[in-house]
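The structure that follows is given in the form of C-alpha cells.
Only a single protein chain was left out; the remaining protein chains are all shown in position.
Note that the chains take the letters A, B and C in the order they are written out, and that residue 1 is the start of every chain.
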Amino acid sequence: MAEVRTADTAKTTAPERSGQAGQSEPAEPAKPPKPSAKRTLKDYRSEVKPTWCPGCGDFGVLAALQRALAERNLDPRDVVIVSGIGCSGRLPEFVNAYGLHVVHGRALPAAQGVKAANPDLTVIAVGGDGDGFAIGGGHVPHAVRRNQDITYIVMDNQVYGLTKGQPSPSTPTGMQALRRSVSMPKMAPYEGVLEGQLNILAMVIVYGCSFVARTFSSQASEMAKIIGRGLDHPGFGFVHAMSPCPTFYNTYDPWKESFMPLPEDWDTGDRIKAIDMAMEEVGDGVFHSGVFFQDVYRTYTDKLQDVYAKAYGDEQATIDALMDQYA
Amino acid sequence: MAEVRTADTAKTTAPERSGQAGQSEPAEPAKPPKPSAKRTLKDYRSEVKPTWCPGCGDFGVLAALQRALAERNLDPRDVVIVSGIGCSGRLPEFVNAYGLHVVHGRALPAAQGVKAANPDLTVIAVGGDGDGFAIGGGHVPHAVRRNQDITYIVMDNQVYGLTKGQPSPSTPTGMQALRRSVSMPKMAPYEGVLEGQLNILAMVIVYGCSFVARTFSSQASEMAKIIGRGLDHPGFGFVHAMSPCPTFYNTYDPWKESFMPLPEDWDTGDRIKAIDMAMEEVGDGVFHSGVFFQDVYRTYTDKLQDVYAKAYGDEQATIDALMDQYA
Amino acid sequence: MDQLDLTIRIAGENGEGVLTVGDVLAEALARSGLHIYTFKNLPAEIKGGASMTQVRVQDTPVRSPGDALDILMVWNQENYDIHVGEVKPTGVVIYDPDECDADESLALTQIGVPLQTITKTVIKTMKSKNVLAFGILTACLGIPFDSAKQMVSESRWGRRKEFLESNINALKQAYVYVDENGIDLGLRVAVERKNGHAQLIMTGNDALCMGALAAGCRYYAGYPITPASDVMETLAKAMPRVGGVLMQTEDEIAAITASIGASFTGAKVMTATAGPGLSLMVEALGLATMEEIPLVVVDVQRGGPSTGMPTKTEQSDLNLAIHGAHGEAPRIVIAATNTEDCFYTAVKAFNLAEKYQTPVILLSDQHLSQRAQVMSRPDLSEVEIVERKQPELNGSVTPEEFDRYEMTDDYISPMPLPGRHGQHYVATGLEHDEHAHIDYSPEAHIRMTEKRHQKIESAVNEPGFVQRYGAEDAQLGLIGWGSSEGPILEALDRTLAKGYKVAALIFKMLHPLPEKEARAFIESIPVVSVVELNASGQFANYLQGRLAVSLQRFNIITGLPFKAGEIEEYIEGVLQYG
Partner (left out) sequence: MDQLDLTIRIAGENGEGVLTVGDVLAEALARSGLHIYTFKNLPAEIKGGASMTQVRVQDTPVRSPGDALDILMVWNQENYDIHVGEVKPTGVVIYDPDECDADESLALTQIGVPLQTITKTVIKTMKSKNVLAFGILTACLGIPFDSAKQMVSESRWGRRKEFLESNINALKQAYVYVDENGIDLGLRVAVERKNGHAQLIMTGNDALCMGALAAGCRYYAGYPITPASDVMETLAKAMPRVGGVLMQTEDEIAAITASIGASFTGAKVMTATAGPGLSLMVEALGLATMEEIPLVVVDVQRGGPSTGMPTKTEQSDLNLAIHGAHGEAPRIVIAATNTEDCFYTAVKAFNLAEKYQTPVILLSDQHLSQRAQVMSRPDLSEVEIVERKQPELNGSVTPEEFDRYEMTDDYISPMPLPGRHGQHYVATGLEHDEHAHIDYSPEAHIRMTEKRHQKIESAVNEPGFVQRYGAEDAQLGLIGWGSSEGPILEALDRTLAKGYKVAALIFKMLHPLPEKEARAFIESIPVVSVVELNASGQFANYLQGRLAVSLQRFNIITGLPFKAGEIEEYIEGVLQYG
C-alpha cells in the first residue's frame, strides 16, 4: 500500500545537493554482476525479440547500443532509455533496462525530466528522423540549450517506417526520392518530395550541441564506439545514426558508397568547421562518420549546484520557512 | 444565405493552373488608389490604436512594415498578416489589411495554408521570439523547407513581453540577463538563465532559408528597406527584427552600441560565410544588420506547376473520372 | 436458392500474401455483381505476426463482417490454432497439411491442400502461391475456371504480363487439385462479369476522399497516422489532378492550423487523423470555433487510450470530439456508418462546415476506414454542395463599416475573403465584438458566446442525420452511432424475423444532438440500450446528460467491430431475461 507520513517531514533528504528531486530514501544496493565477470551484450538483451523487418538498420543500432552499455558495465537499473513513436521508438523494449516509451515526438522532453529528477541515471533518448525532426523538432534546440548529460540517438532512415513509407524531413528532395523508394510515390507521386531536405547534423551543431557525431548501422563496431563516446561525453550528445529501412526506402547501396570517415586530422573542437563540413557534404554526396564536434560546457546539473549554493547554502529551507514571506 | 449547387460543378475553375485552391469565382475588381496617388503609410493604419507600452520597439516594426507596404502600393485586400500570440502578435490588428491572429506559436503553419490556398496574396507572418522559437520553433524549419513566398518577421526582444518578463530562447545565458532586466529574476533569481542562448539567425540559414536579414526597430528607414526586400524576395524570407521591450528587458542602450551594418562588400550569396558570421558575432558581442544571405530557389508554388502539368496537363480531372479507379 | 451469405477467412503470416488473396477475391466477387464486405486484422509490426483477412459475400448489401466462418483457409499452424474455433459447425477448414496438423477431434469438414508443396514442386514460382490459394477458394465456391481466369487477368496479378502466364498456371493447378481430389463443398456461387461503372469497390477512407473532393475540397494538410494515413495518400494522388494542394506537414498542429489558414482565404479544407492527432488538434479546433472558420477534421478512431492499439477499432474518441476544448467551443460532430455513407457524409461535413462557418469533426474508425464494400456510384448531379455566405461582390461597404461577426437572424455572418472582398478584417482567437475588434466586456462575451452556440444548435435541424428502424411497438430499443449501424440493423432484422419487438435509432449527428428524435424514441420504448464500442458508454453518458433519462448499455472493447451475432444475442438476452 501507499505509505503515509506528514508534511513536516516531506523535506528532501537528498545528500549534499544531489539535485535528485524528491527521492527521499536510499536506493537498493546495486547488484554487482556475477563475480569477476563484466557484463556482456547479452546482459542488455530483454525478453522481447525485436519486431523489426529482417534487414532493418535498427538491429545494428540496438546491438551497438547494447555493446556500448556492456563496455561501460552499467547496471541496467541505472539506465533509462526514452523513446517516442516509430519503428526506432520500439528499441527500449528490446533492451534489458528501464524504458520510457512516450508519445510521438516527445522523447527529449521526457528524457530531460528523467535526468533532471535523478541526475545519477544514465539517460539515453532514441527515435526516428520523423519523431525527432518533424513532430519533435521543436524540442531539439531546447534540449541542446539545457545541456543535460543525455545521449540522443536519432535513427535516421530518411522515411517514416512505422506508418509505411511517407517522406520525412530528411528525405532528399525531388526525383532522387523516387528512384530508390518503394513507397515514397504514394505521397509524392508526381515530382517526388517538393520540400527541401533538412541537414539535421548541421542544425544540431548550430543549436550549440556539445557533442555531435555520425555513424552508420552497417558499421557495427564503429557505431558502438561512437555511441560509447556519446555516453562518456558529459553533456548533451547527439548521435546521427544512419539506419536504413529496407522495406520502404532501401538506401543500403547508396549509403555504403557515400559513407566515409572524417579526415584523420579532423579537429573536433572547431564548431564553425564542423558546420561547414556538414553543410558541404550534402552537395558532395557523401556522409562523414565520426565525431564532428565536441566540447565540454558546464551541464545543467553542474549549474544547478551553483543555484543551490545561493538558494540555500548548507541546509535546505523548511516549508514553514518558505511560508514566512506571506506572514 | 449560403449558396447551393451540385457536386458535378464543384470543379475548380481556377484559370491556367493558378494553384488557387477552390476559389471558383473571380475576385471583386480591385479598387485602385485615388487617381495619381500612390498609397501612403497612413493607408495601412487601421482603426485600432496600438496597445503597446510607450517606447516599445514594436512601434518601429509596425511603421516599417506599413512603409514597405505603401512603397509597394499593395491593395490592403491582397495582404494577409498572420500572427501568433504575444505583444508582437497584436501587430495585424493595427494594420489596415486582412489579418489572421491564431494561437500561440502557429503563425507559420497558418501563413503557409493562406499562401498555399491563394498564392496571389502577399502573406506576412509576424511574431515574437517566444512565439517563433519556443512553442513555435518546430514549425520554422518546415516553413523554410517549403519555400513559399512568405515573409516572416520575428520581433525579437529576447523576452516574453505579454506574459510579463520570462526569459525566451534568445535571452542571453547567465548573469548578463540579470544586469539589464527588470523581471527576468522572477524566473531565474539565483544564477540568471541556465540555458544556452539560441542563435536564431544562424539556425534559419542552416534550415536552408532563401532570404535571411537582420534589422533594428530603432533604425526605422533601414528596417523598412529590409522588410521591403523581404517582401520582394520570391520565396521564404526571414527578417530578424530586433525590437526591444523597455518594460521587461530594456536593451535599447546595449543594442544601440552593438548594432553595425554588415561589411560593405558582403556577399549575400555565400551561405557558409553567412552562417559563420552569424555564429561569430555572438562572441564578438555585435549584431550585424543587413541581408546576410539571399538566393533564389524555386518556390513551392513554382514546383506545384510541374506537379499540375504531370497530374492533369491541360484540363483538370472530373470527380467522376477519379472514381473510375474504384470501378 | 437461399440468399447467398458466405464468410470466408484467409489467415497466415503477415507479409506472406494472405491479404492479397483476400483483396483479389473481394474485388473479383464484387465485379461479378455480388456484394462484399472485408475485414482485416493485422499485427502492429510492419512484417511478421499472425494476420488475417476475411470476405463476406452476399447478393444484397452486406452490413457486418460476418459471425462464424463458412470457409477458413489457414497457411500455418499458428493461424490454424487462432482461428479454427470460429468456424461454423457446418463450415469448412482448408489447411496446408505440410505446414500444420489439423485437430481431428473437431466435428468440422477439414480439407488438406498442400499449398506450399504444390507451389514449390509443381508451379515453381513462390510468388504464385497466392494465386494457387485463390484458385482453391474459387474452385471450392464453384466458380468455373474460365470465370476465375478472367478474375485473375483483371486483378493486380494480371497487370504485369510477364507474370500472367505463371499465375494462370497456378490457377489451373488449383482447379486440377480440387478436381483430382474430388473436393466439392456443394457451392455454386453464380458470378457474372458486370460492367463495373455503376458499382464501386471502396474502403471507407477511399469513399471519404472522393466525397471530400466532390464537395469541393481543394486543400488538405495532414500528418501520417494509422489508420488515417491512406486518406492523405489517396488525396496525394487525386488532389493535384483537380488542381488542389496537399501538404504533409511536420505534425498535426501544423496540419490543422495550415488548414485554418487556407480556409480563411475561402478554400474548402480538410485534415484527417486518429486519436493522438485529434488530441493535438484540440487547441486549434477551439480557434476555428472562435474565429468561425469552416474546417473538416476527420478522426479515424482506433483503440485507445494514448498510442493504444493503432490497428484495432474502437468508438472511444467521442468524448474528445464533443468536449475536447477549453472554454465553451461548440462544434459539429458527425459520424459515418458505412462505406457508401462515408462518401455522402464527407460531402455533408463540408456543407455543414461552410454553411455554419465552424469546424466539423467527422468520426470514422479503423474498421470502417479500411474494410472494402461495394457501393453504387454516386450521381454527382444529385449531390448538393453548399458554399459559404460571403459579402456581396462590388458592394460599397468599407472595412470600417463592415461587421465580420454581424448578428444575423441565423447567427451566421457573411465572411469576406482575402484577395476577393474589400472588407478586410482581423480574425482573432481573443474575444471580440461584431466588428472583429478585441472586446472583453461582459456584453461582448455574452453576445458572441450565444452566437457561437446558437449557430451550432440550429444545425440539429439538418435532415438525414438520425434514422429510426424496426418495430413501431418495440419492447427494446437500441441506440447506435456511426459504424455500428450495420451490425445493429442486421441483428435487428434477424430478431424481428424471430418475432422479437425491437427497434433501433441510429445517429449520424452527435453534436448538436438531435434531441427530439432521441427523446421520442426513448420515451416510446420500455427498455432502451446504447450499443457502442467503448468502455464507459460515452454516447450513453452524453445522451443522459442532455436528456436526463436513464439508459441501458451494451459495450464491447475487444478492438474488433461488432458482429451482428453479438448484438442478436444481446437482444435475445434482454428480451428473454430482461
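The rule is simple: a contact is a pair of C-beta atoms (placed from the backbone, for glycine too) under 8 Å apart; a residue touches a chain by one contact, two chains touch by 3 or more.
Since the structure is predicted, the reported quantities are computational estimates derived from the model, not experimental observations.
Undergrad: Could you tell me which of the visible chains the hidden chain touches?
TA: A, B, C
Undergrad: Check the options C:Gly186, C:Gly327 or C:Gly499 and report the residue that touches the missing chain.
TA: Of the listed residues, the one touching the omitted chain is C:Gly327.
Undergrad: Given that one chain is not shown, which residue among C:Thr60, C:Asn181, C:Ser306 or C:Ser381 touches it?
TA: In the complete complex, the chain left out is touched by residue C:Ser306.
Undergrad: For the full complex, which residue in A:Leu69, A:Ala111, A:Ala188 or A:Ala278 touches the chain that was left out?
TA: Only one listed residue reaches the unshown chain, and that is A:Ala111.
Undergrad: Can you tell me which of C:Leu34, C:Met52 or C:Leu287 touches the chain that was removed from the display?
TA: Spelled out, the listed residue whose C-beta touches the missing chain is C:Leu287.
Undergrad: Can you name the residues of subunit C that touch the chain not displayed here?
TA: Its contact residues with the unshown chain are 43-44, 274-276, 278-280, 282-283, 286-287, 289-291, 299, 301, 303-312, 314, 316-317, 319-320, 322-330, 428-431, 438, 440, 442, 445-446, 449-450, 452-453, 534-536, 541-551, 557-560.
Undergrad: Considering the whole complex rather than only what is displayed, give the residues of subunit A touching the chain that is not shown.
TA: For subunit A, the residues touching the absent chain are 1-12, 14, 17, 19, 21-25, 27-29, 31, 46-48, 76-80, 82, 85, 92-93, 96-103, 106, 108-118, 120-121, 138-139, 141-142, 146, 304, 307-308, 310-312, 316-317, 319-320, 322-324, 326-327.
Undergrad: Can you name the residues of subunit B that touch the chain not displayed here?
TA: So the residues of subunit B touching the unseen chain are 51-54, 85, 87, 103-105, 134-135, 137, 160-164, 166-167, 169, 186-190, 247.
Assume only the chains that are shown with their structure count from here on.
Undergrad: Can you work out the whole-Å distance between the CA centroids of subunit B and subunit C?
TA: That gives a centre separation of 40 Å.
Undergrad: Two or more other chains in contact with one residue: find those residues in subunit A.
TA: Each of 134-135, 137, 169, 190 in subunit A touches at least two other chains.
Undergrad: On subunit C, where are the residues touching two or more other chains?
TA: Residues 240, 250-251 of subunit C touch two or more partner chains.
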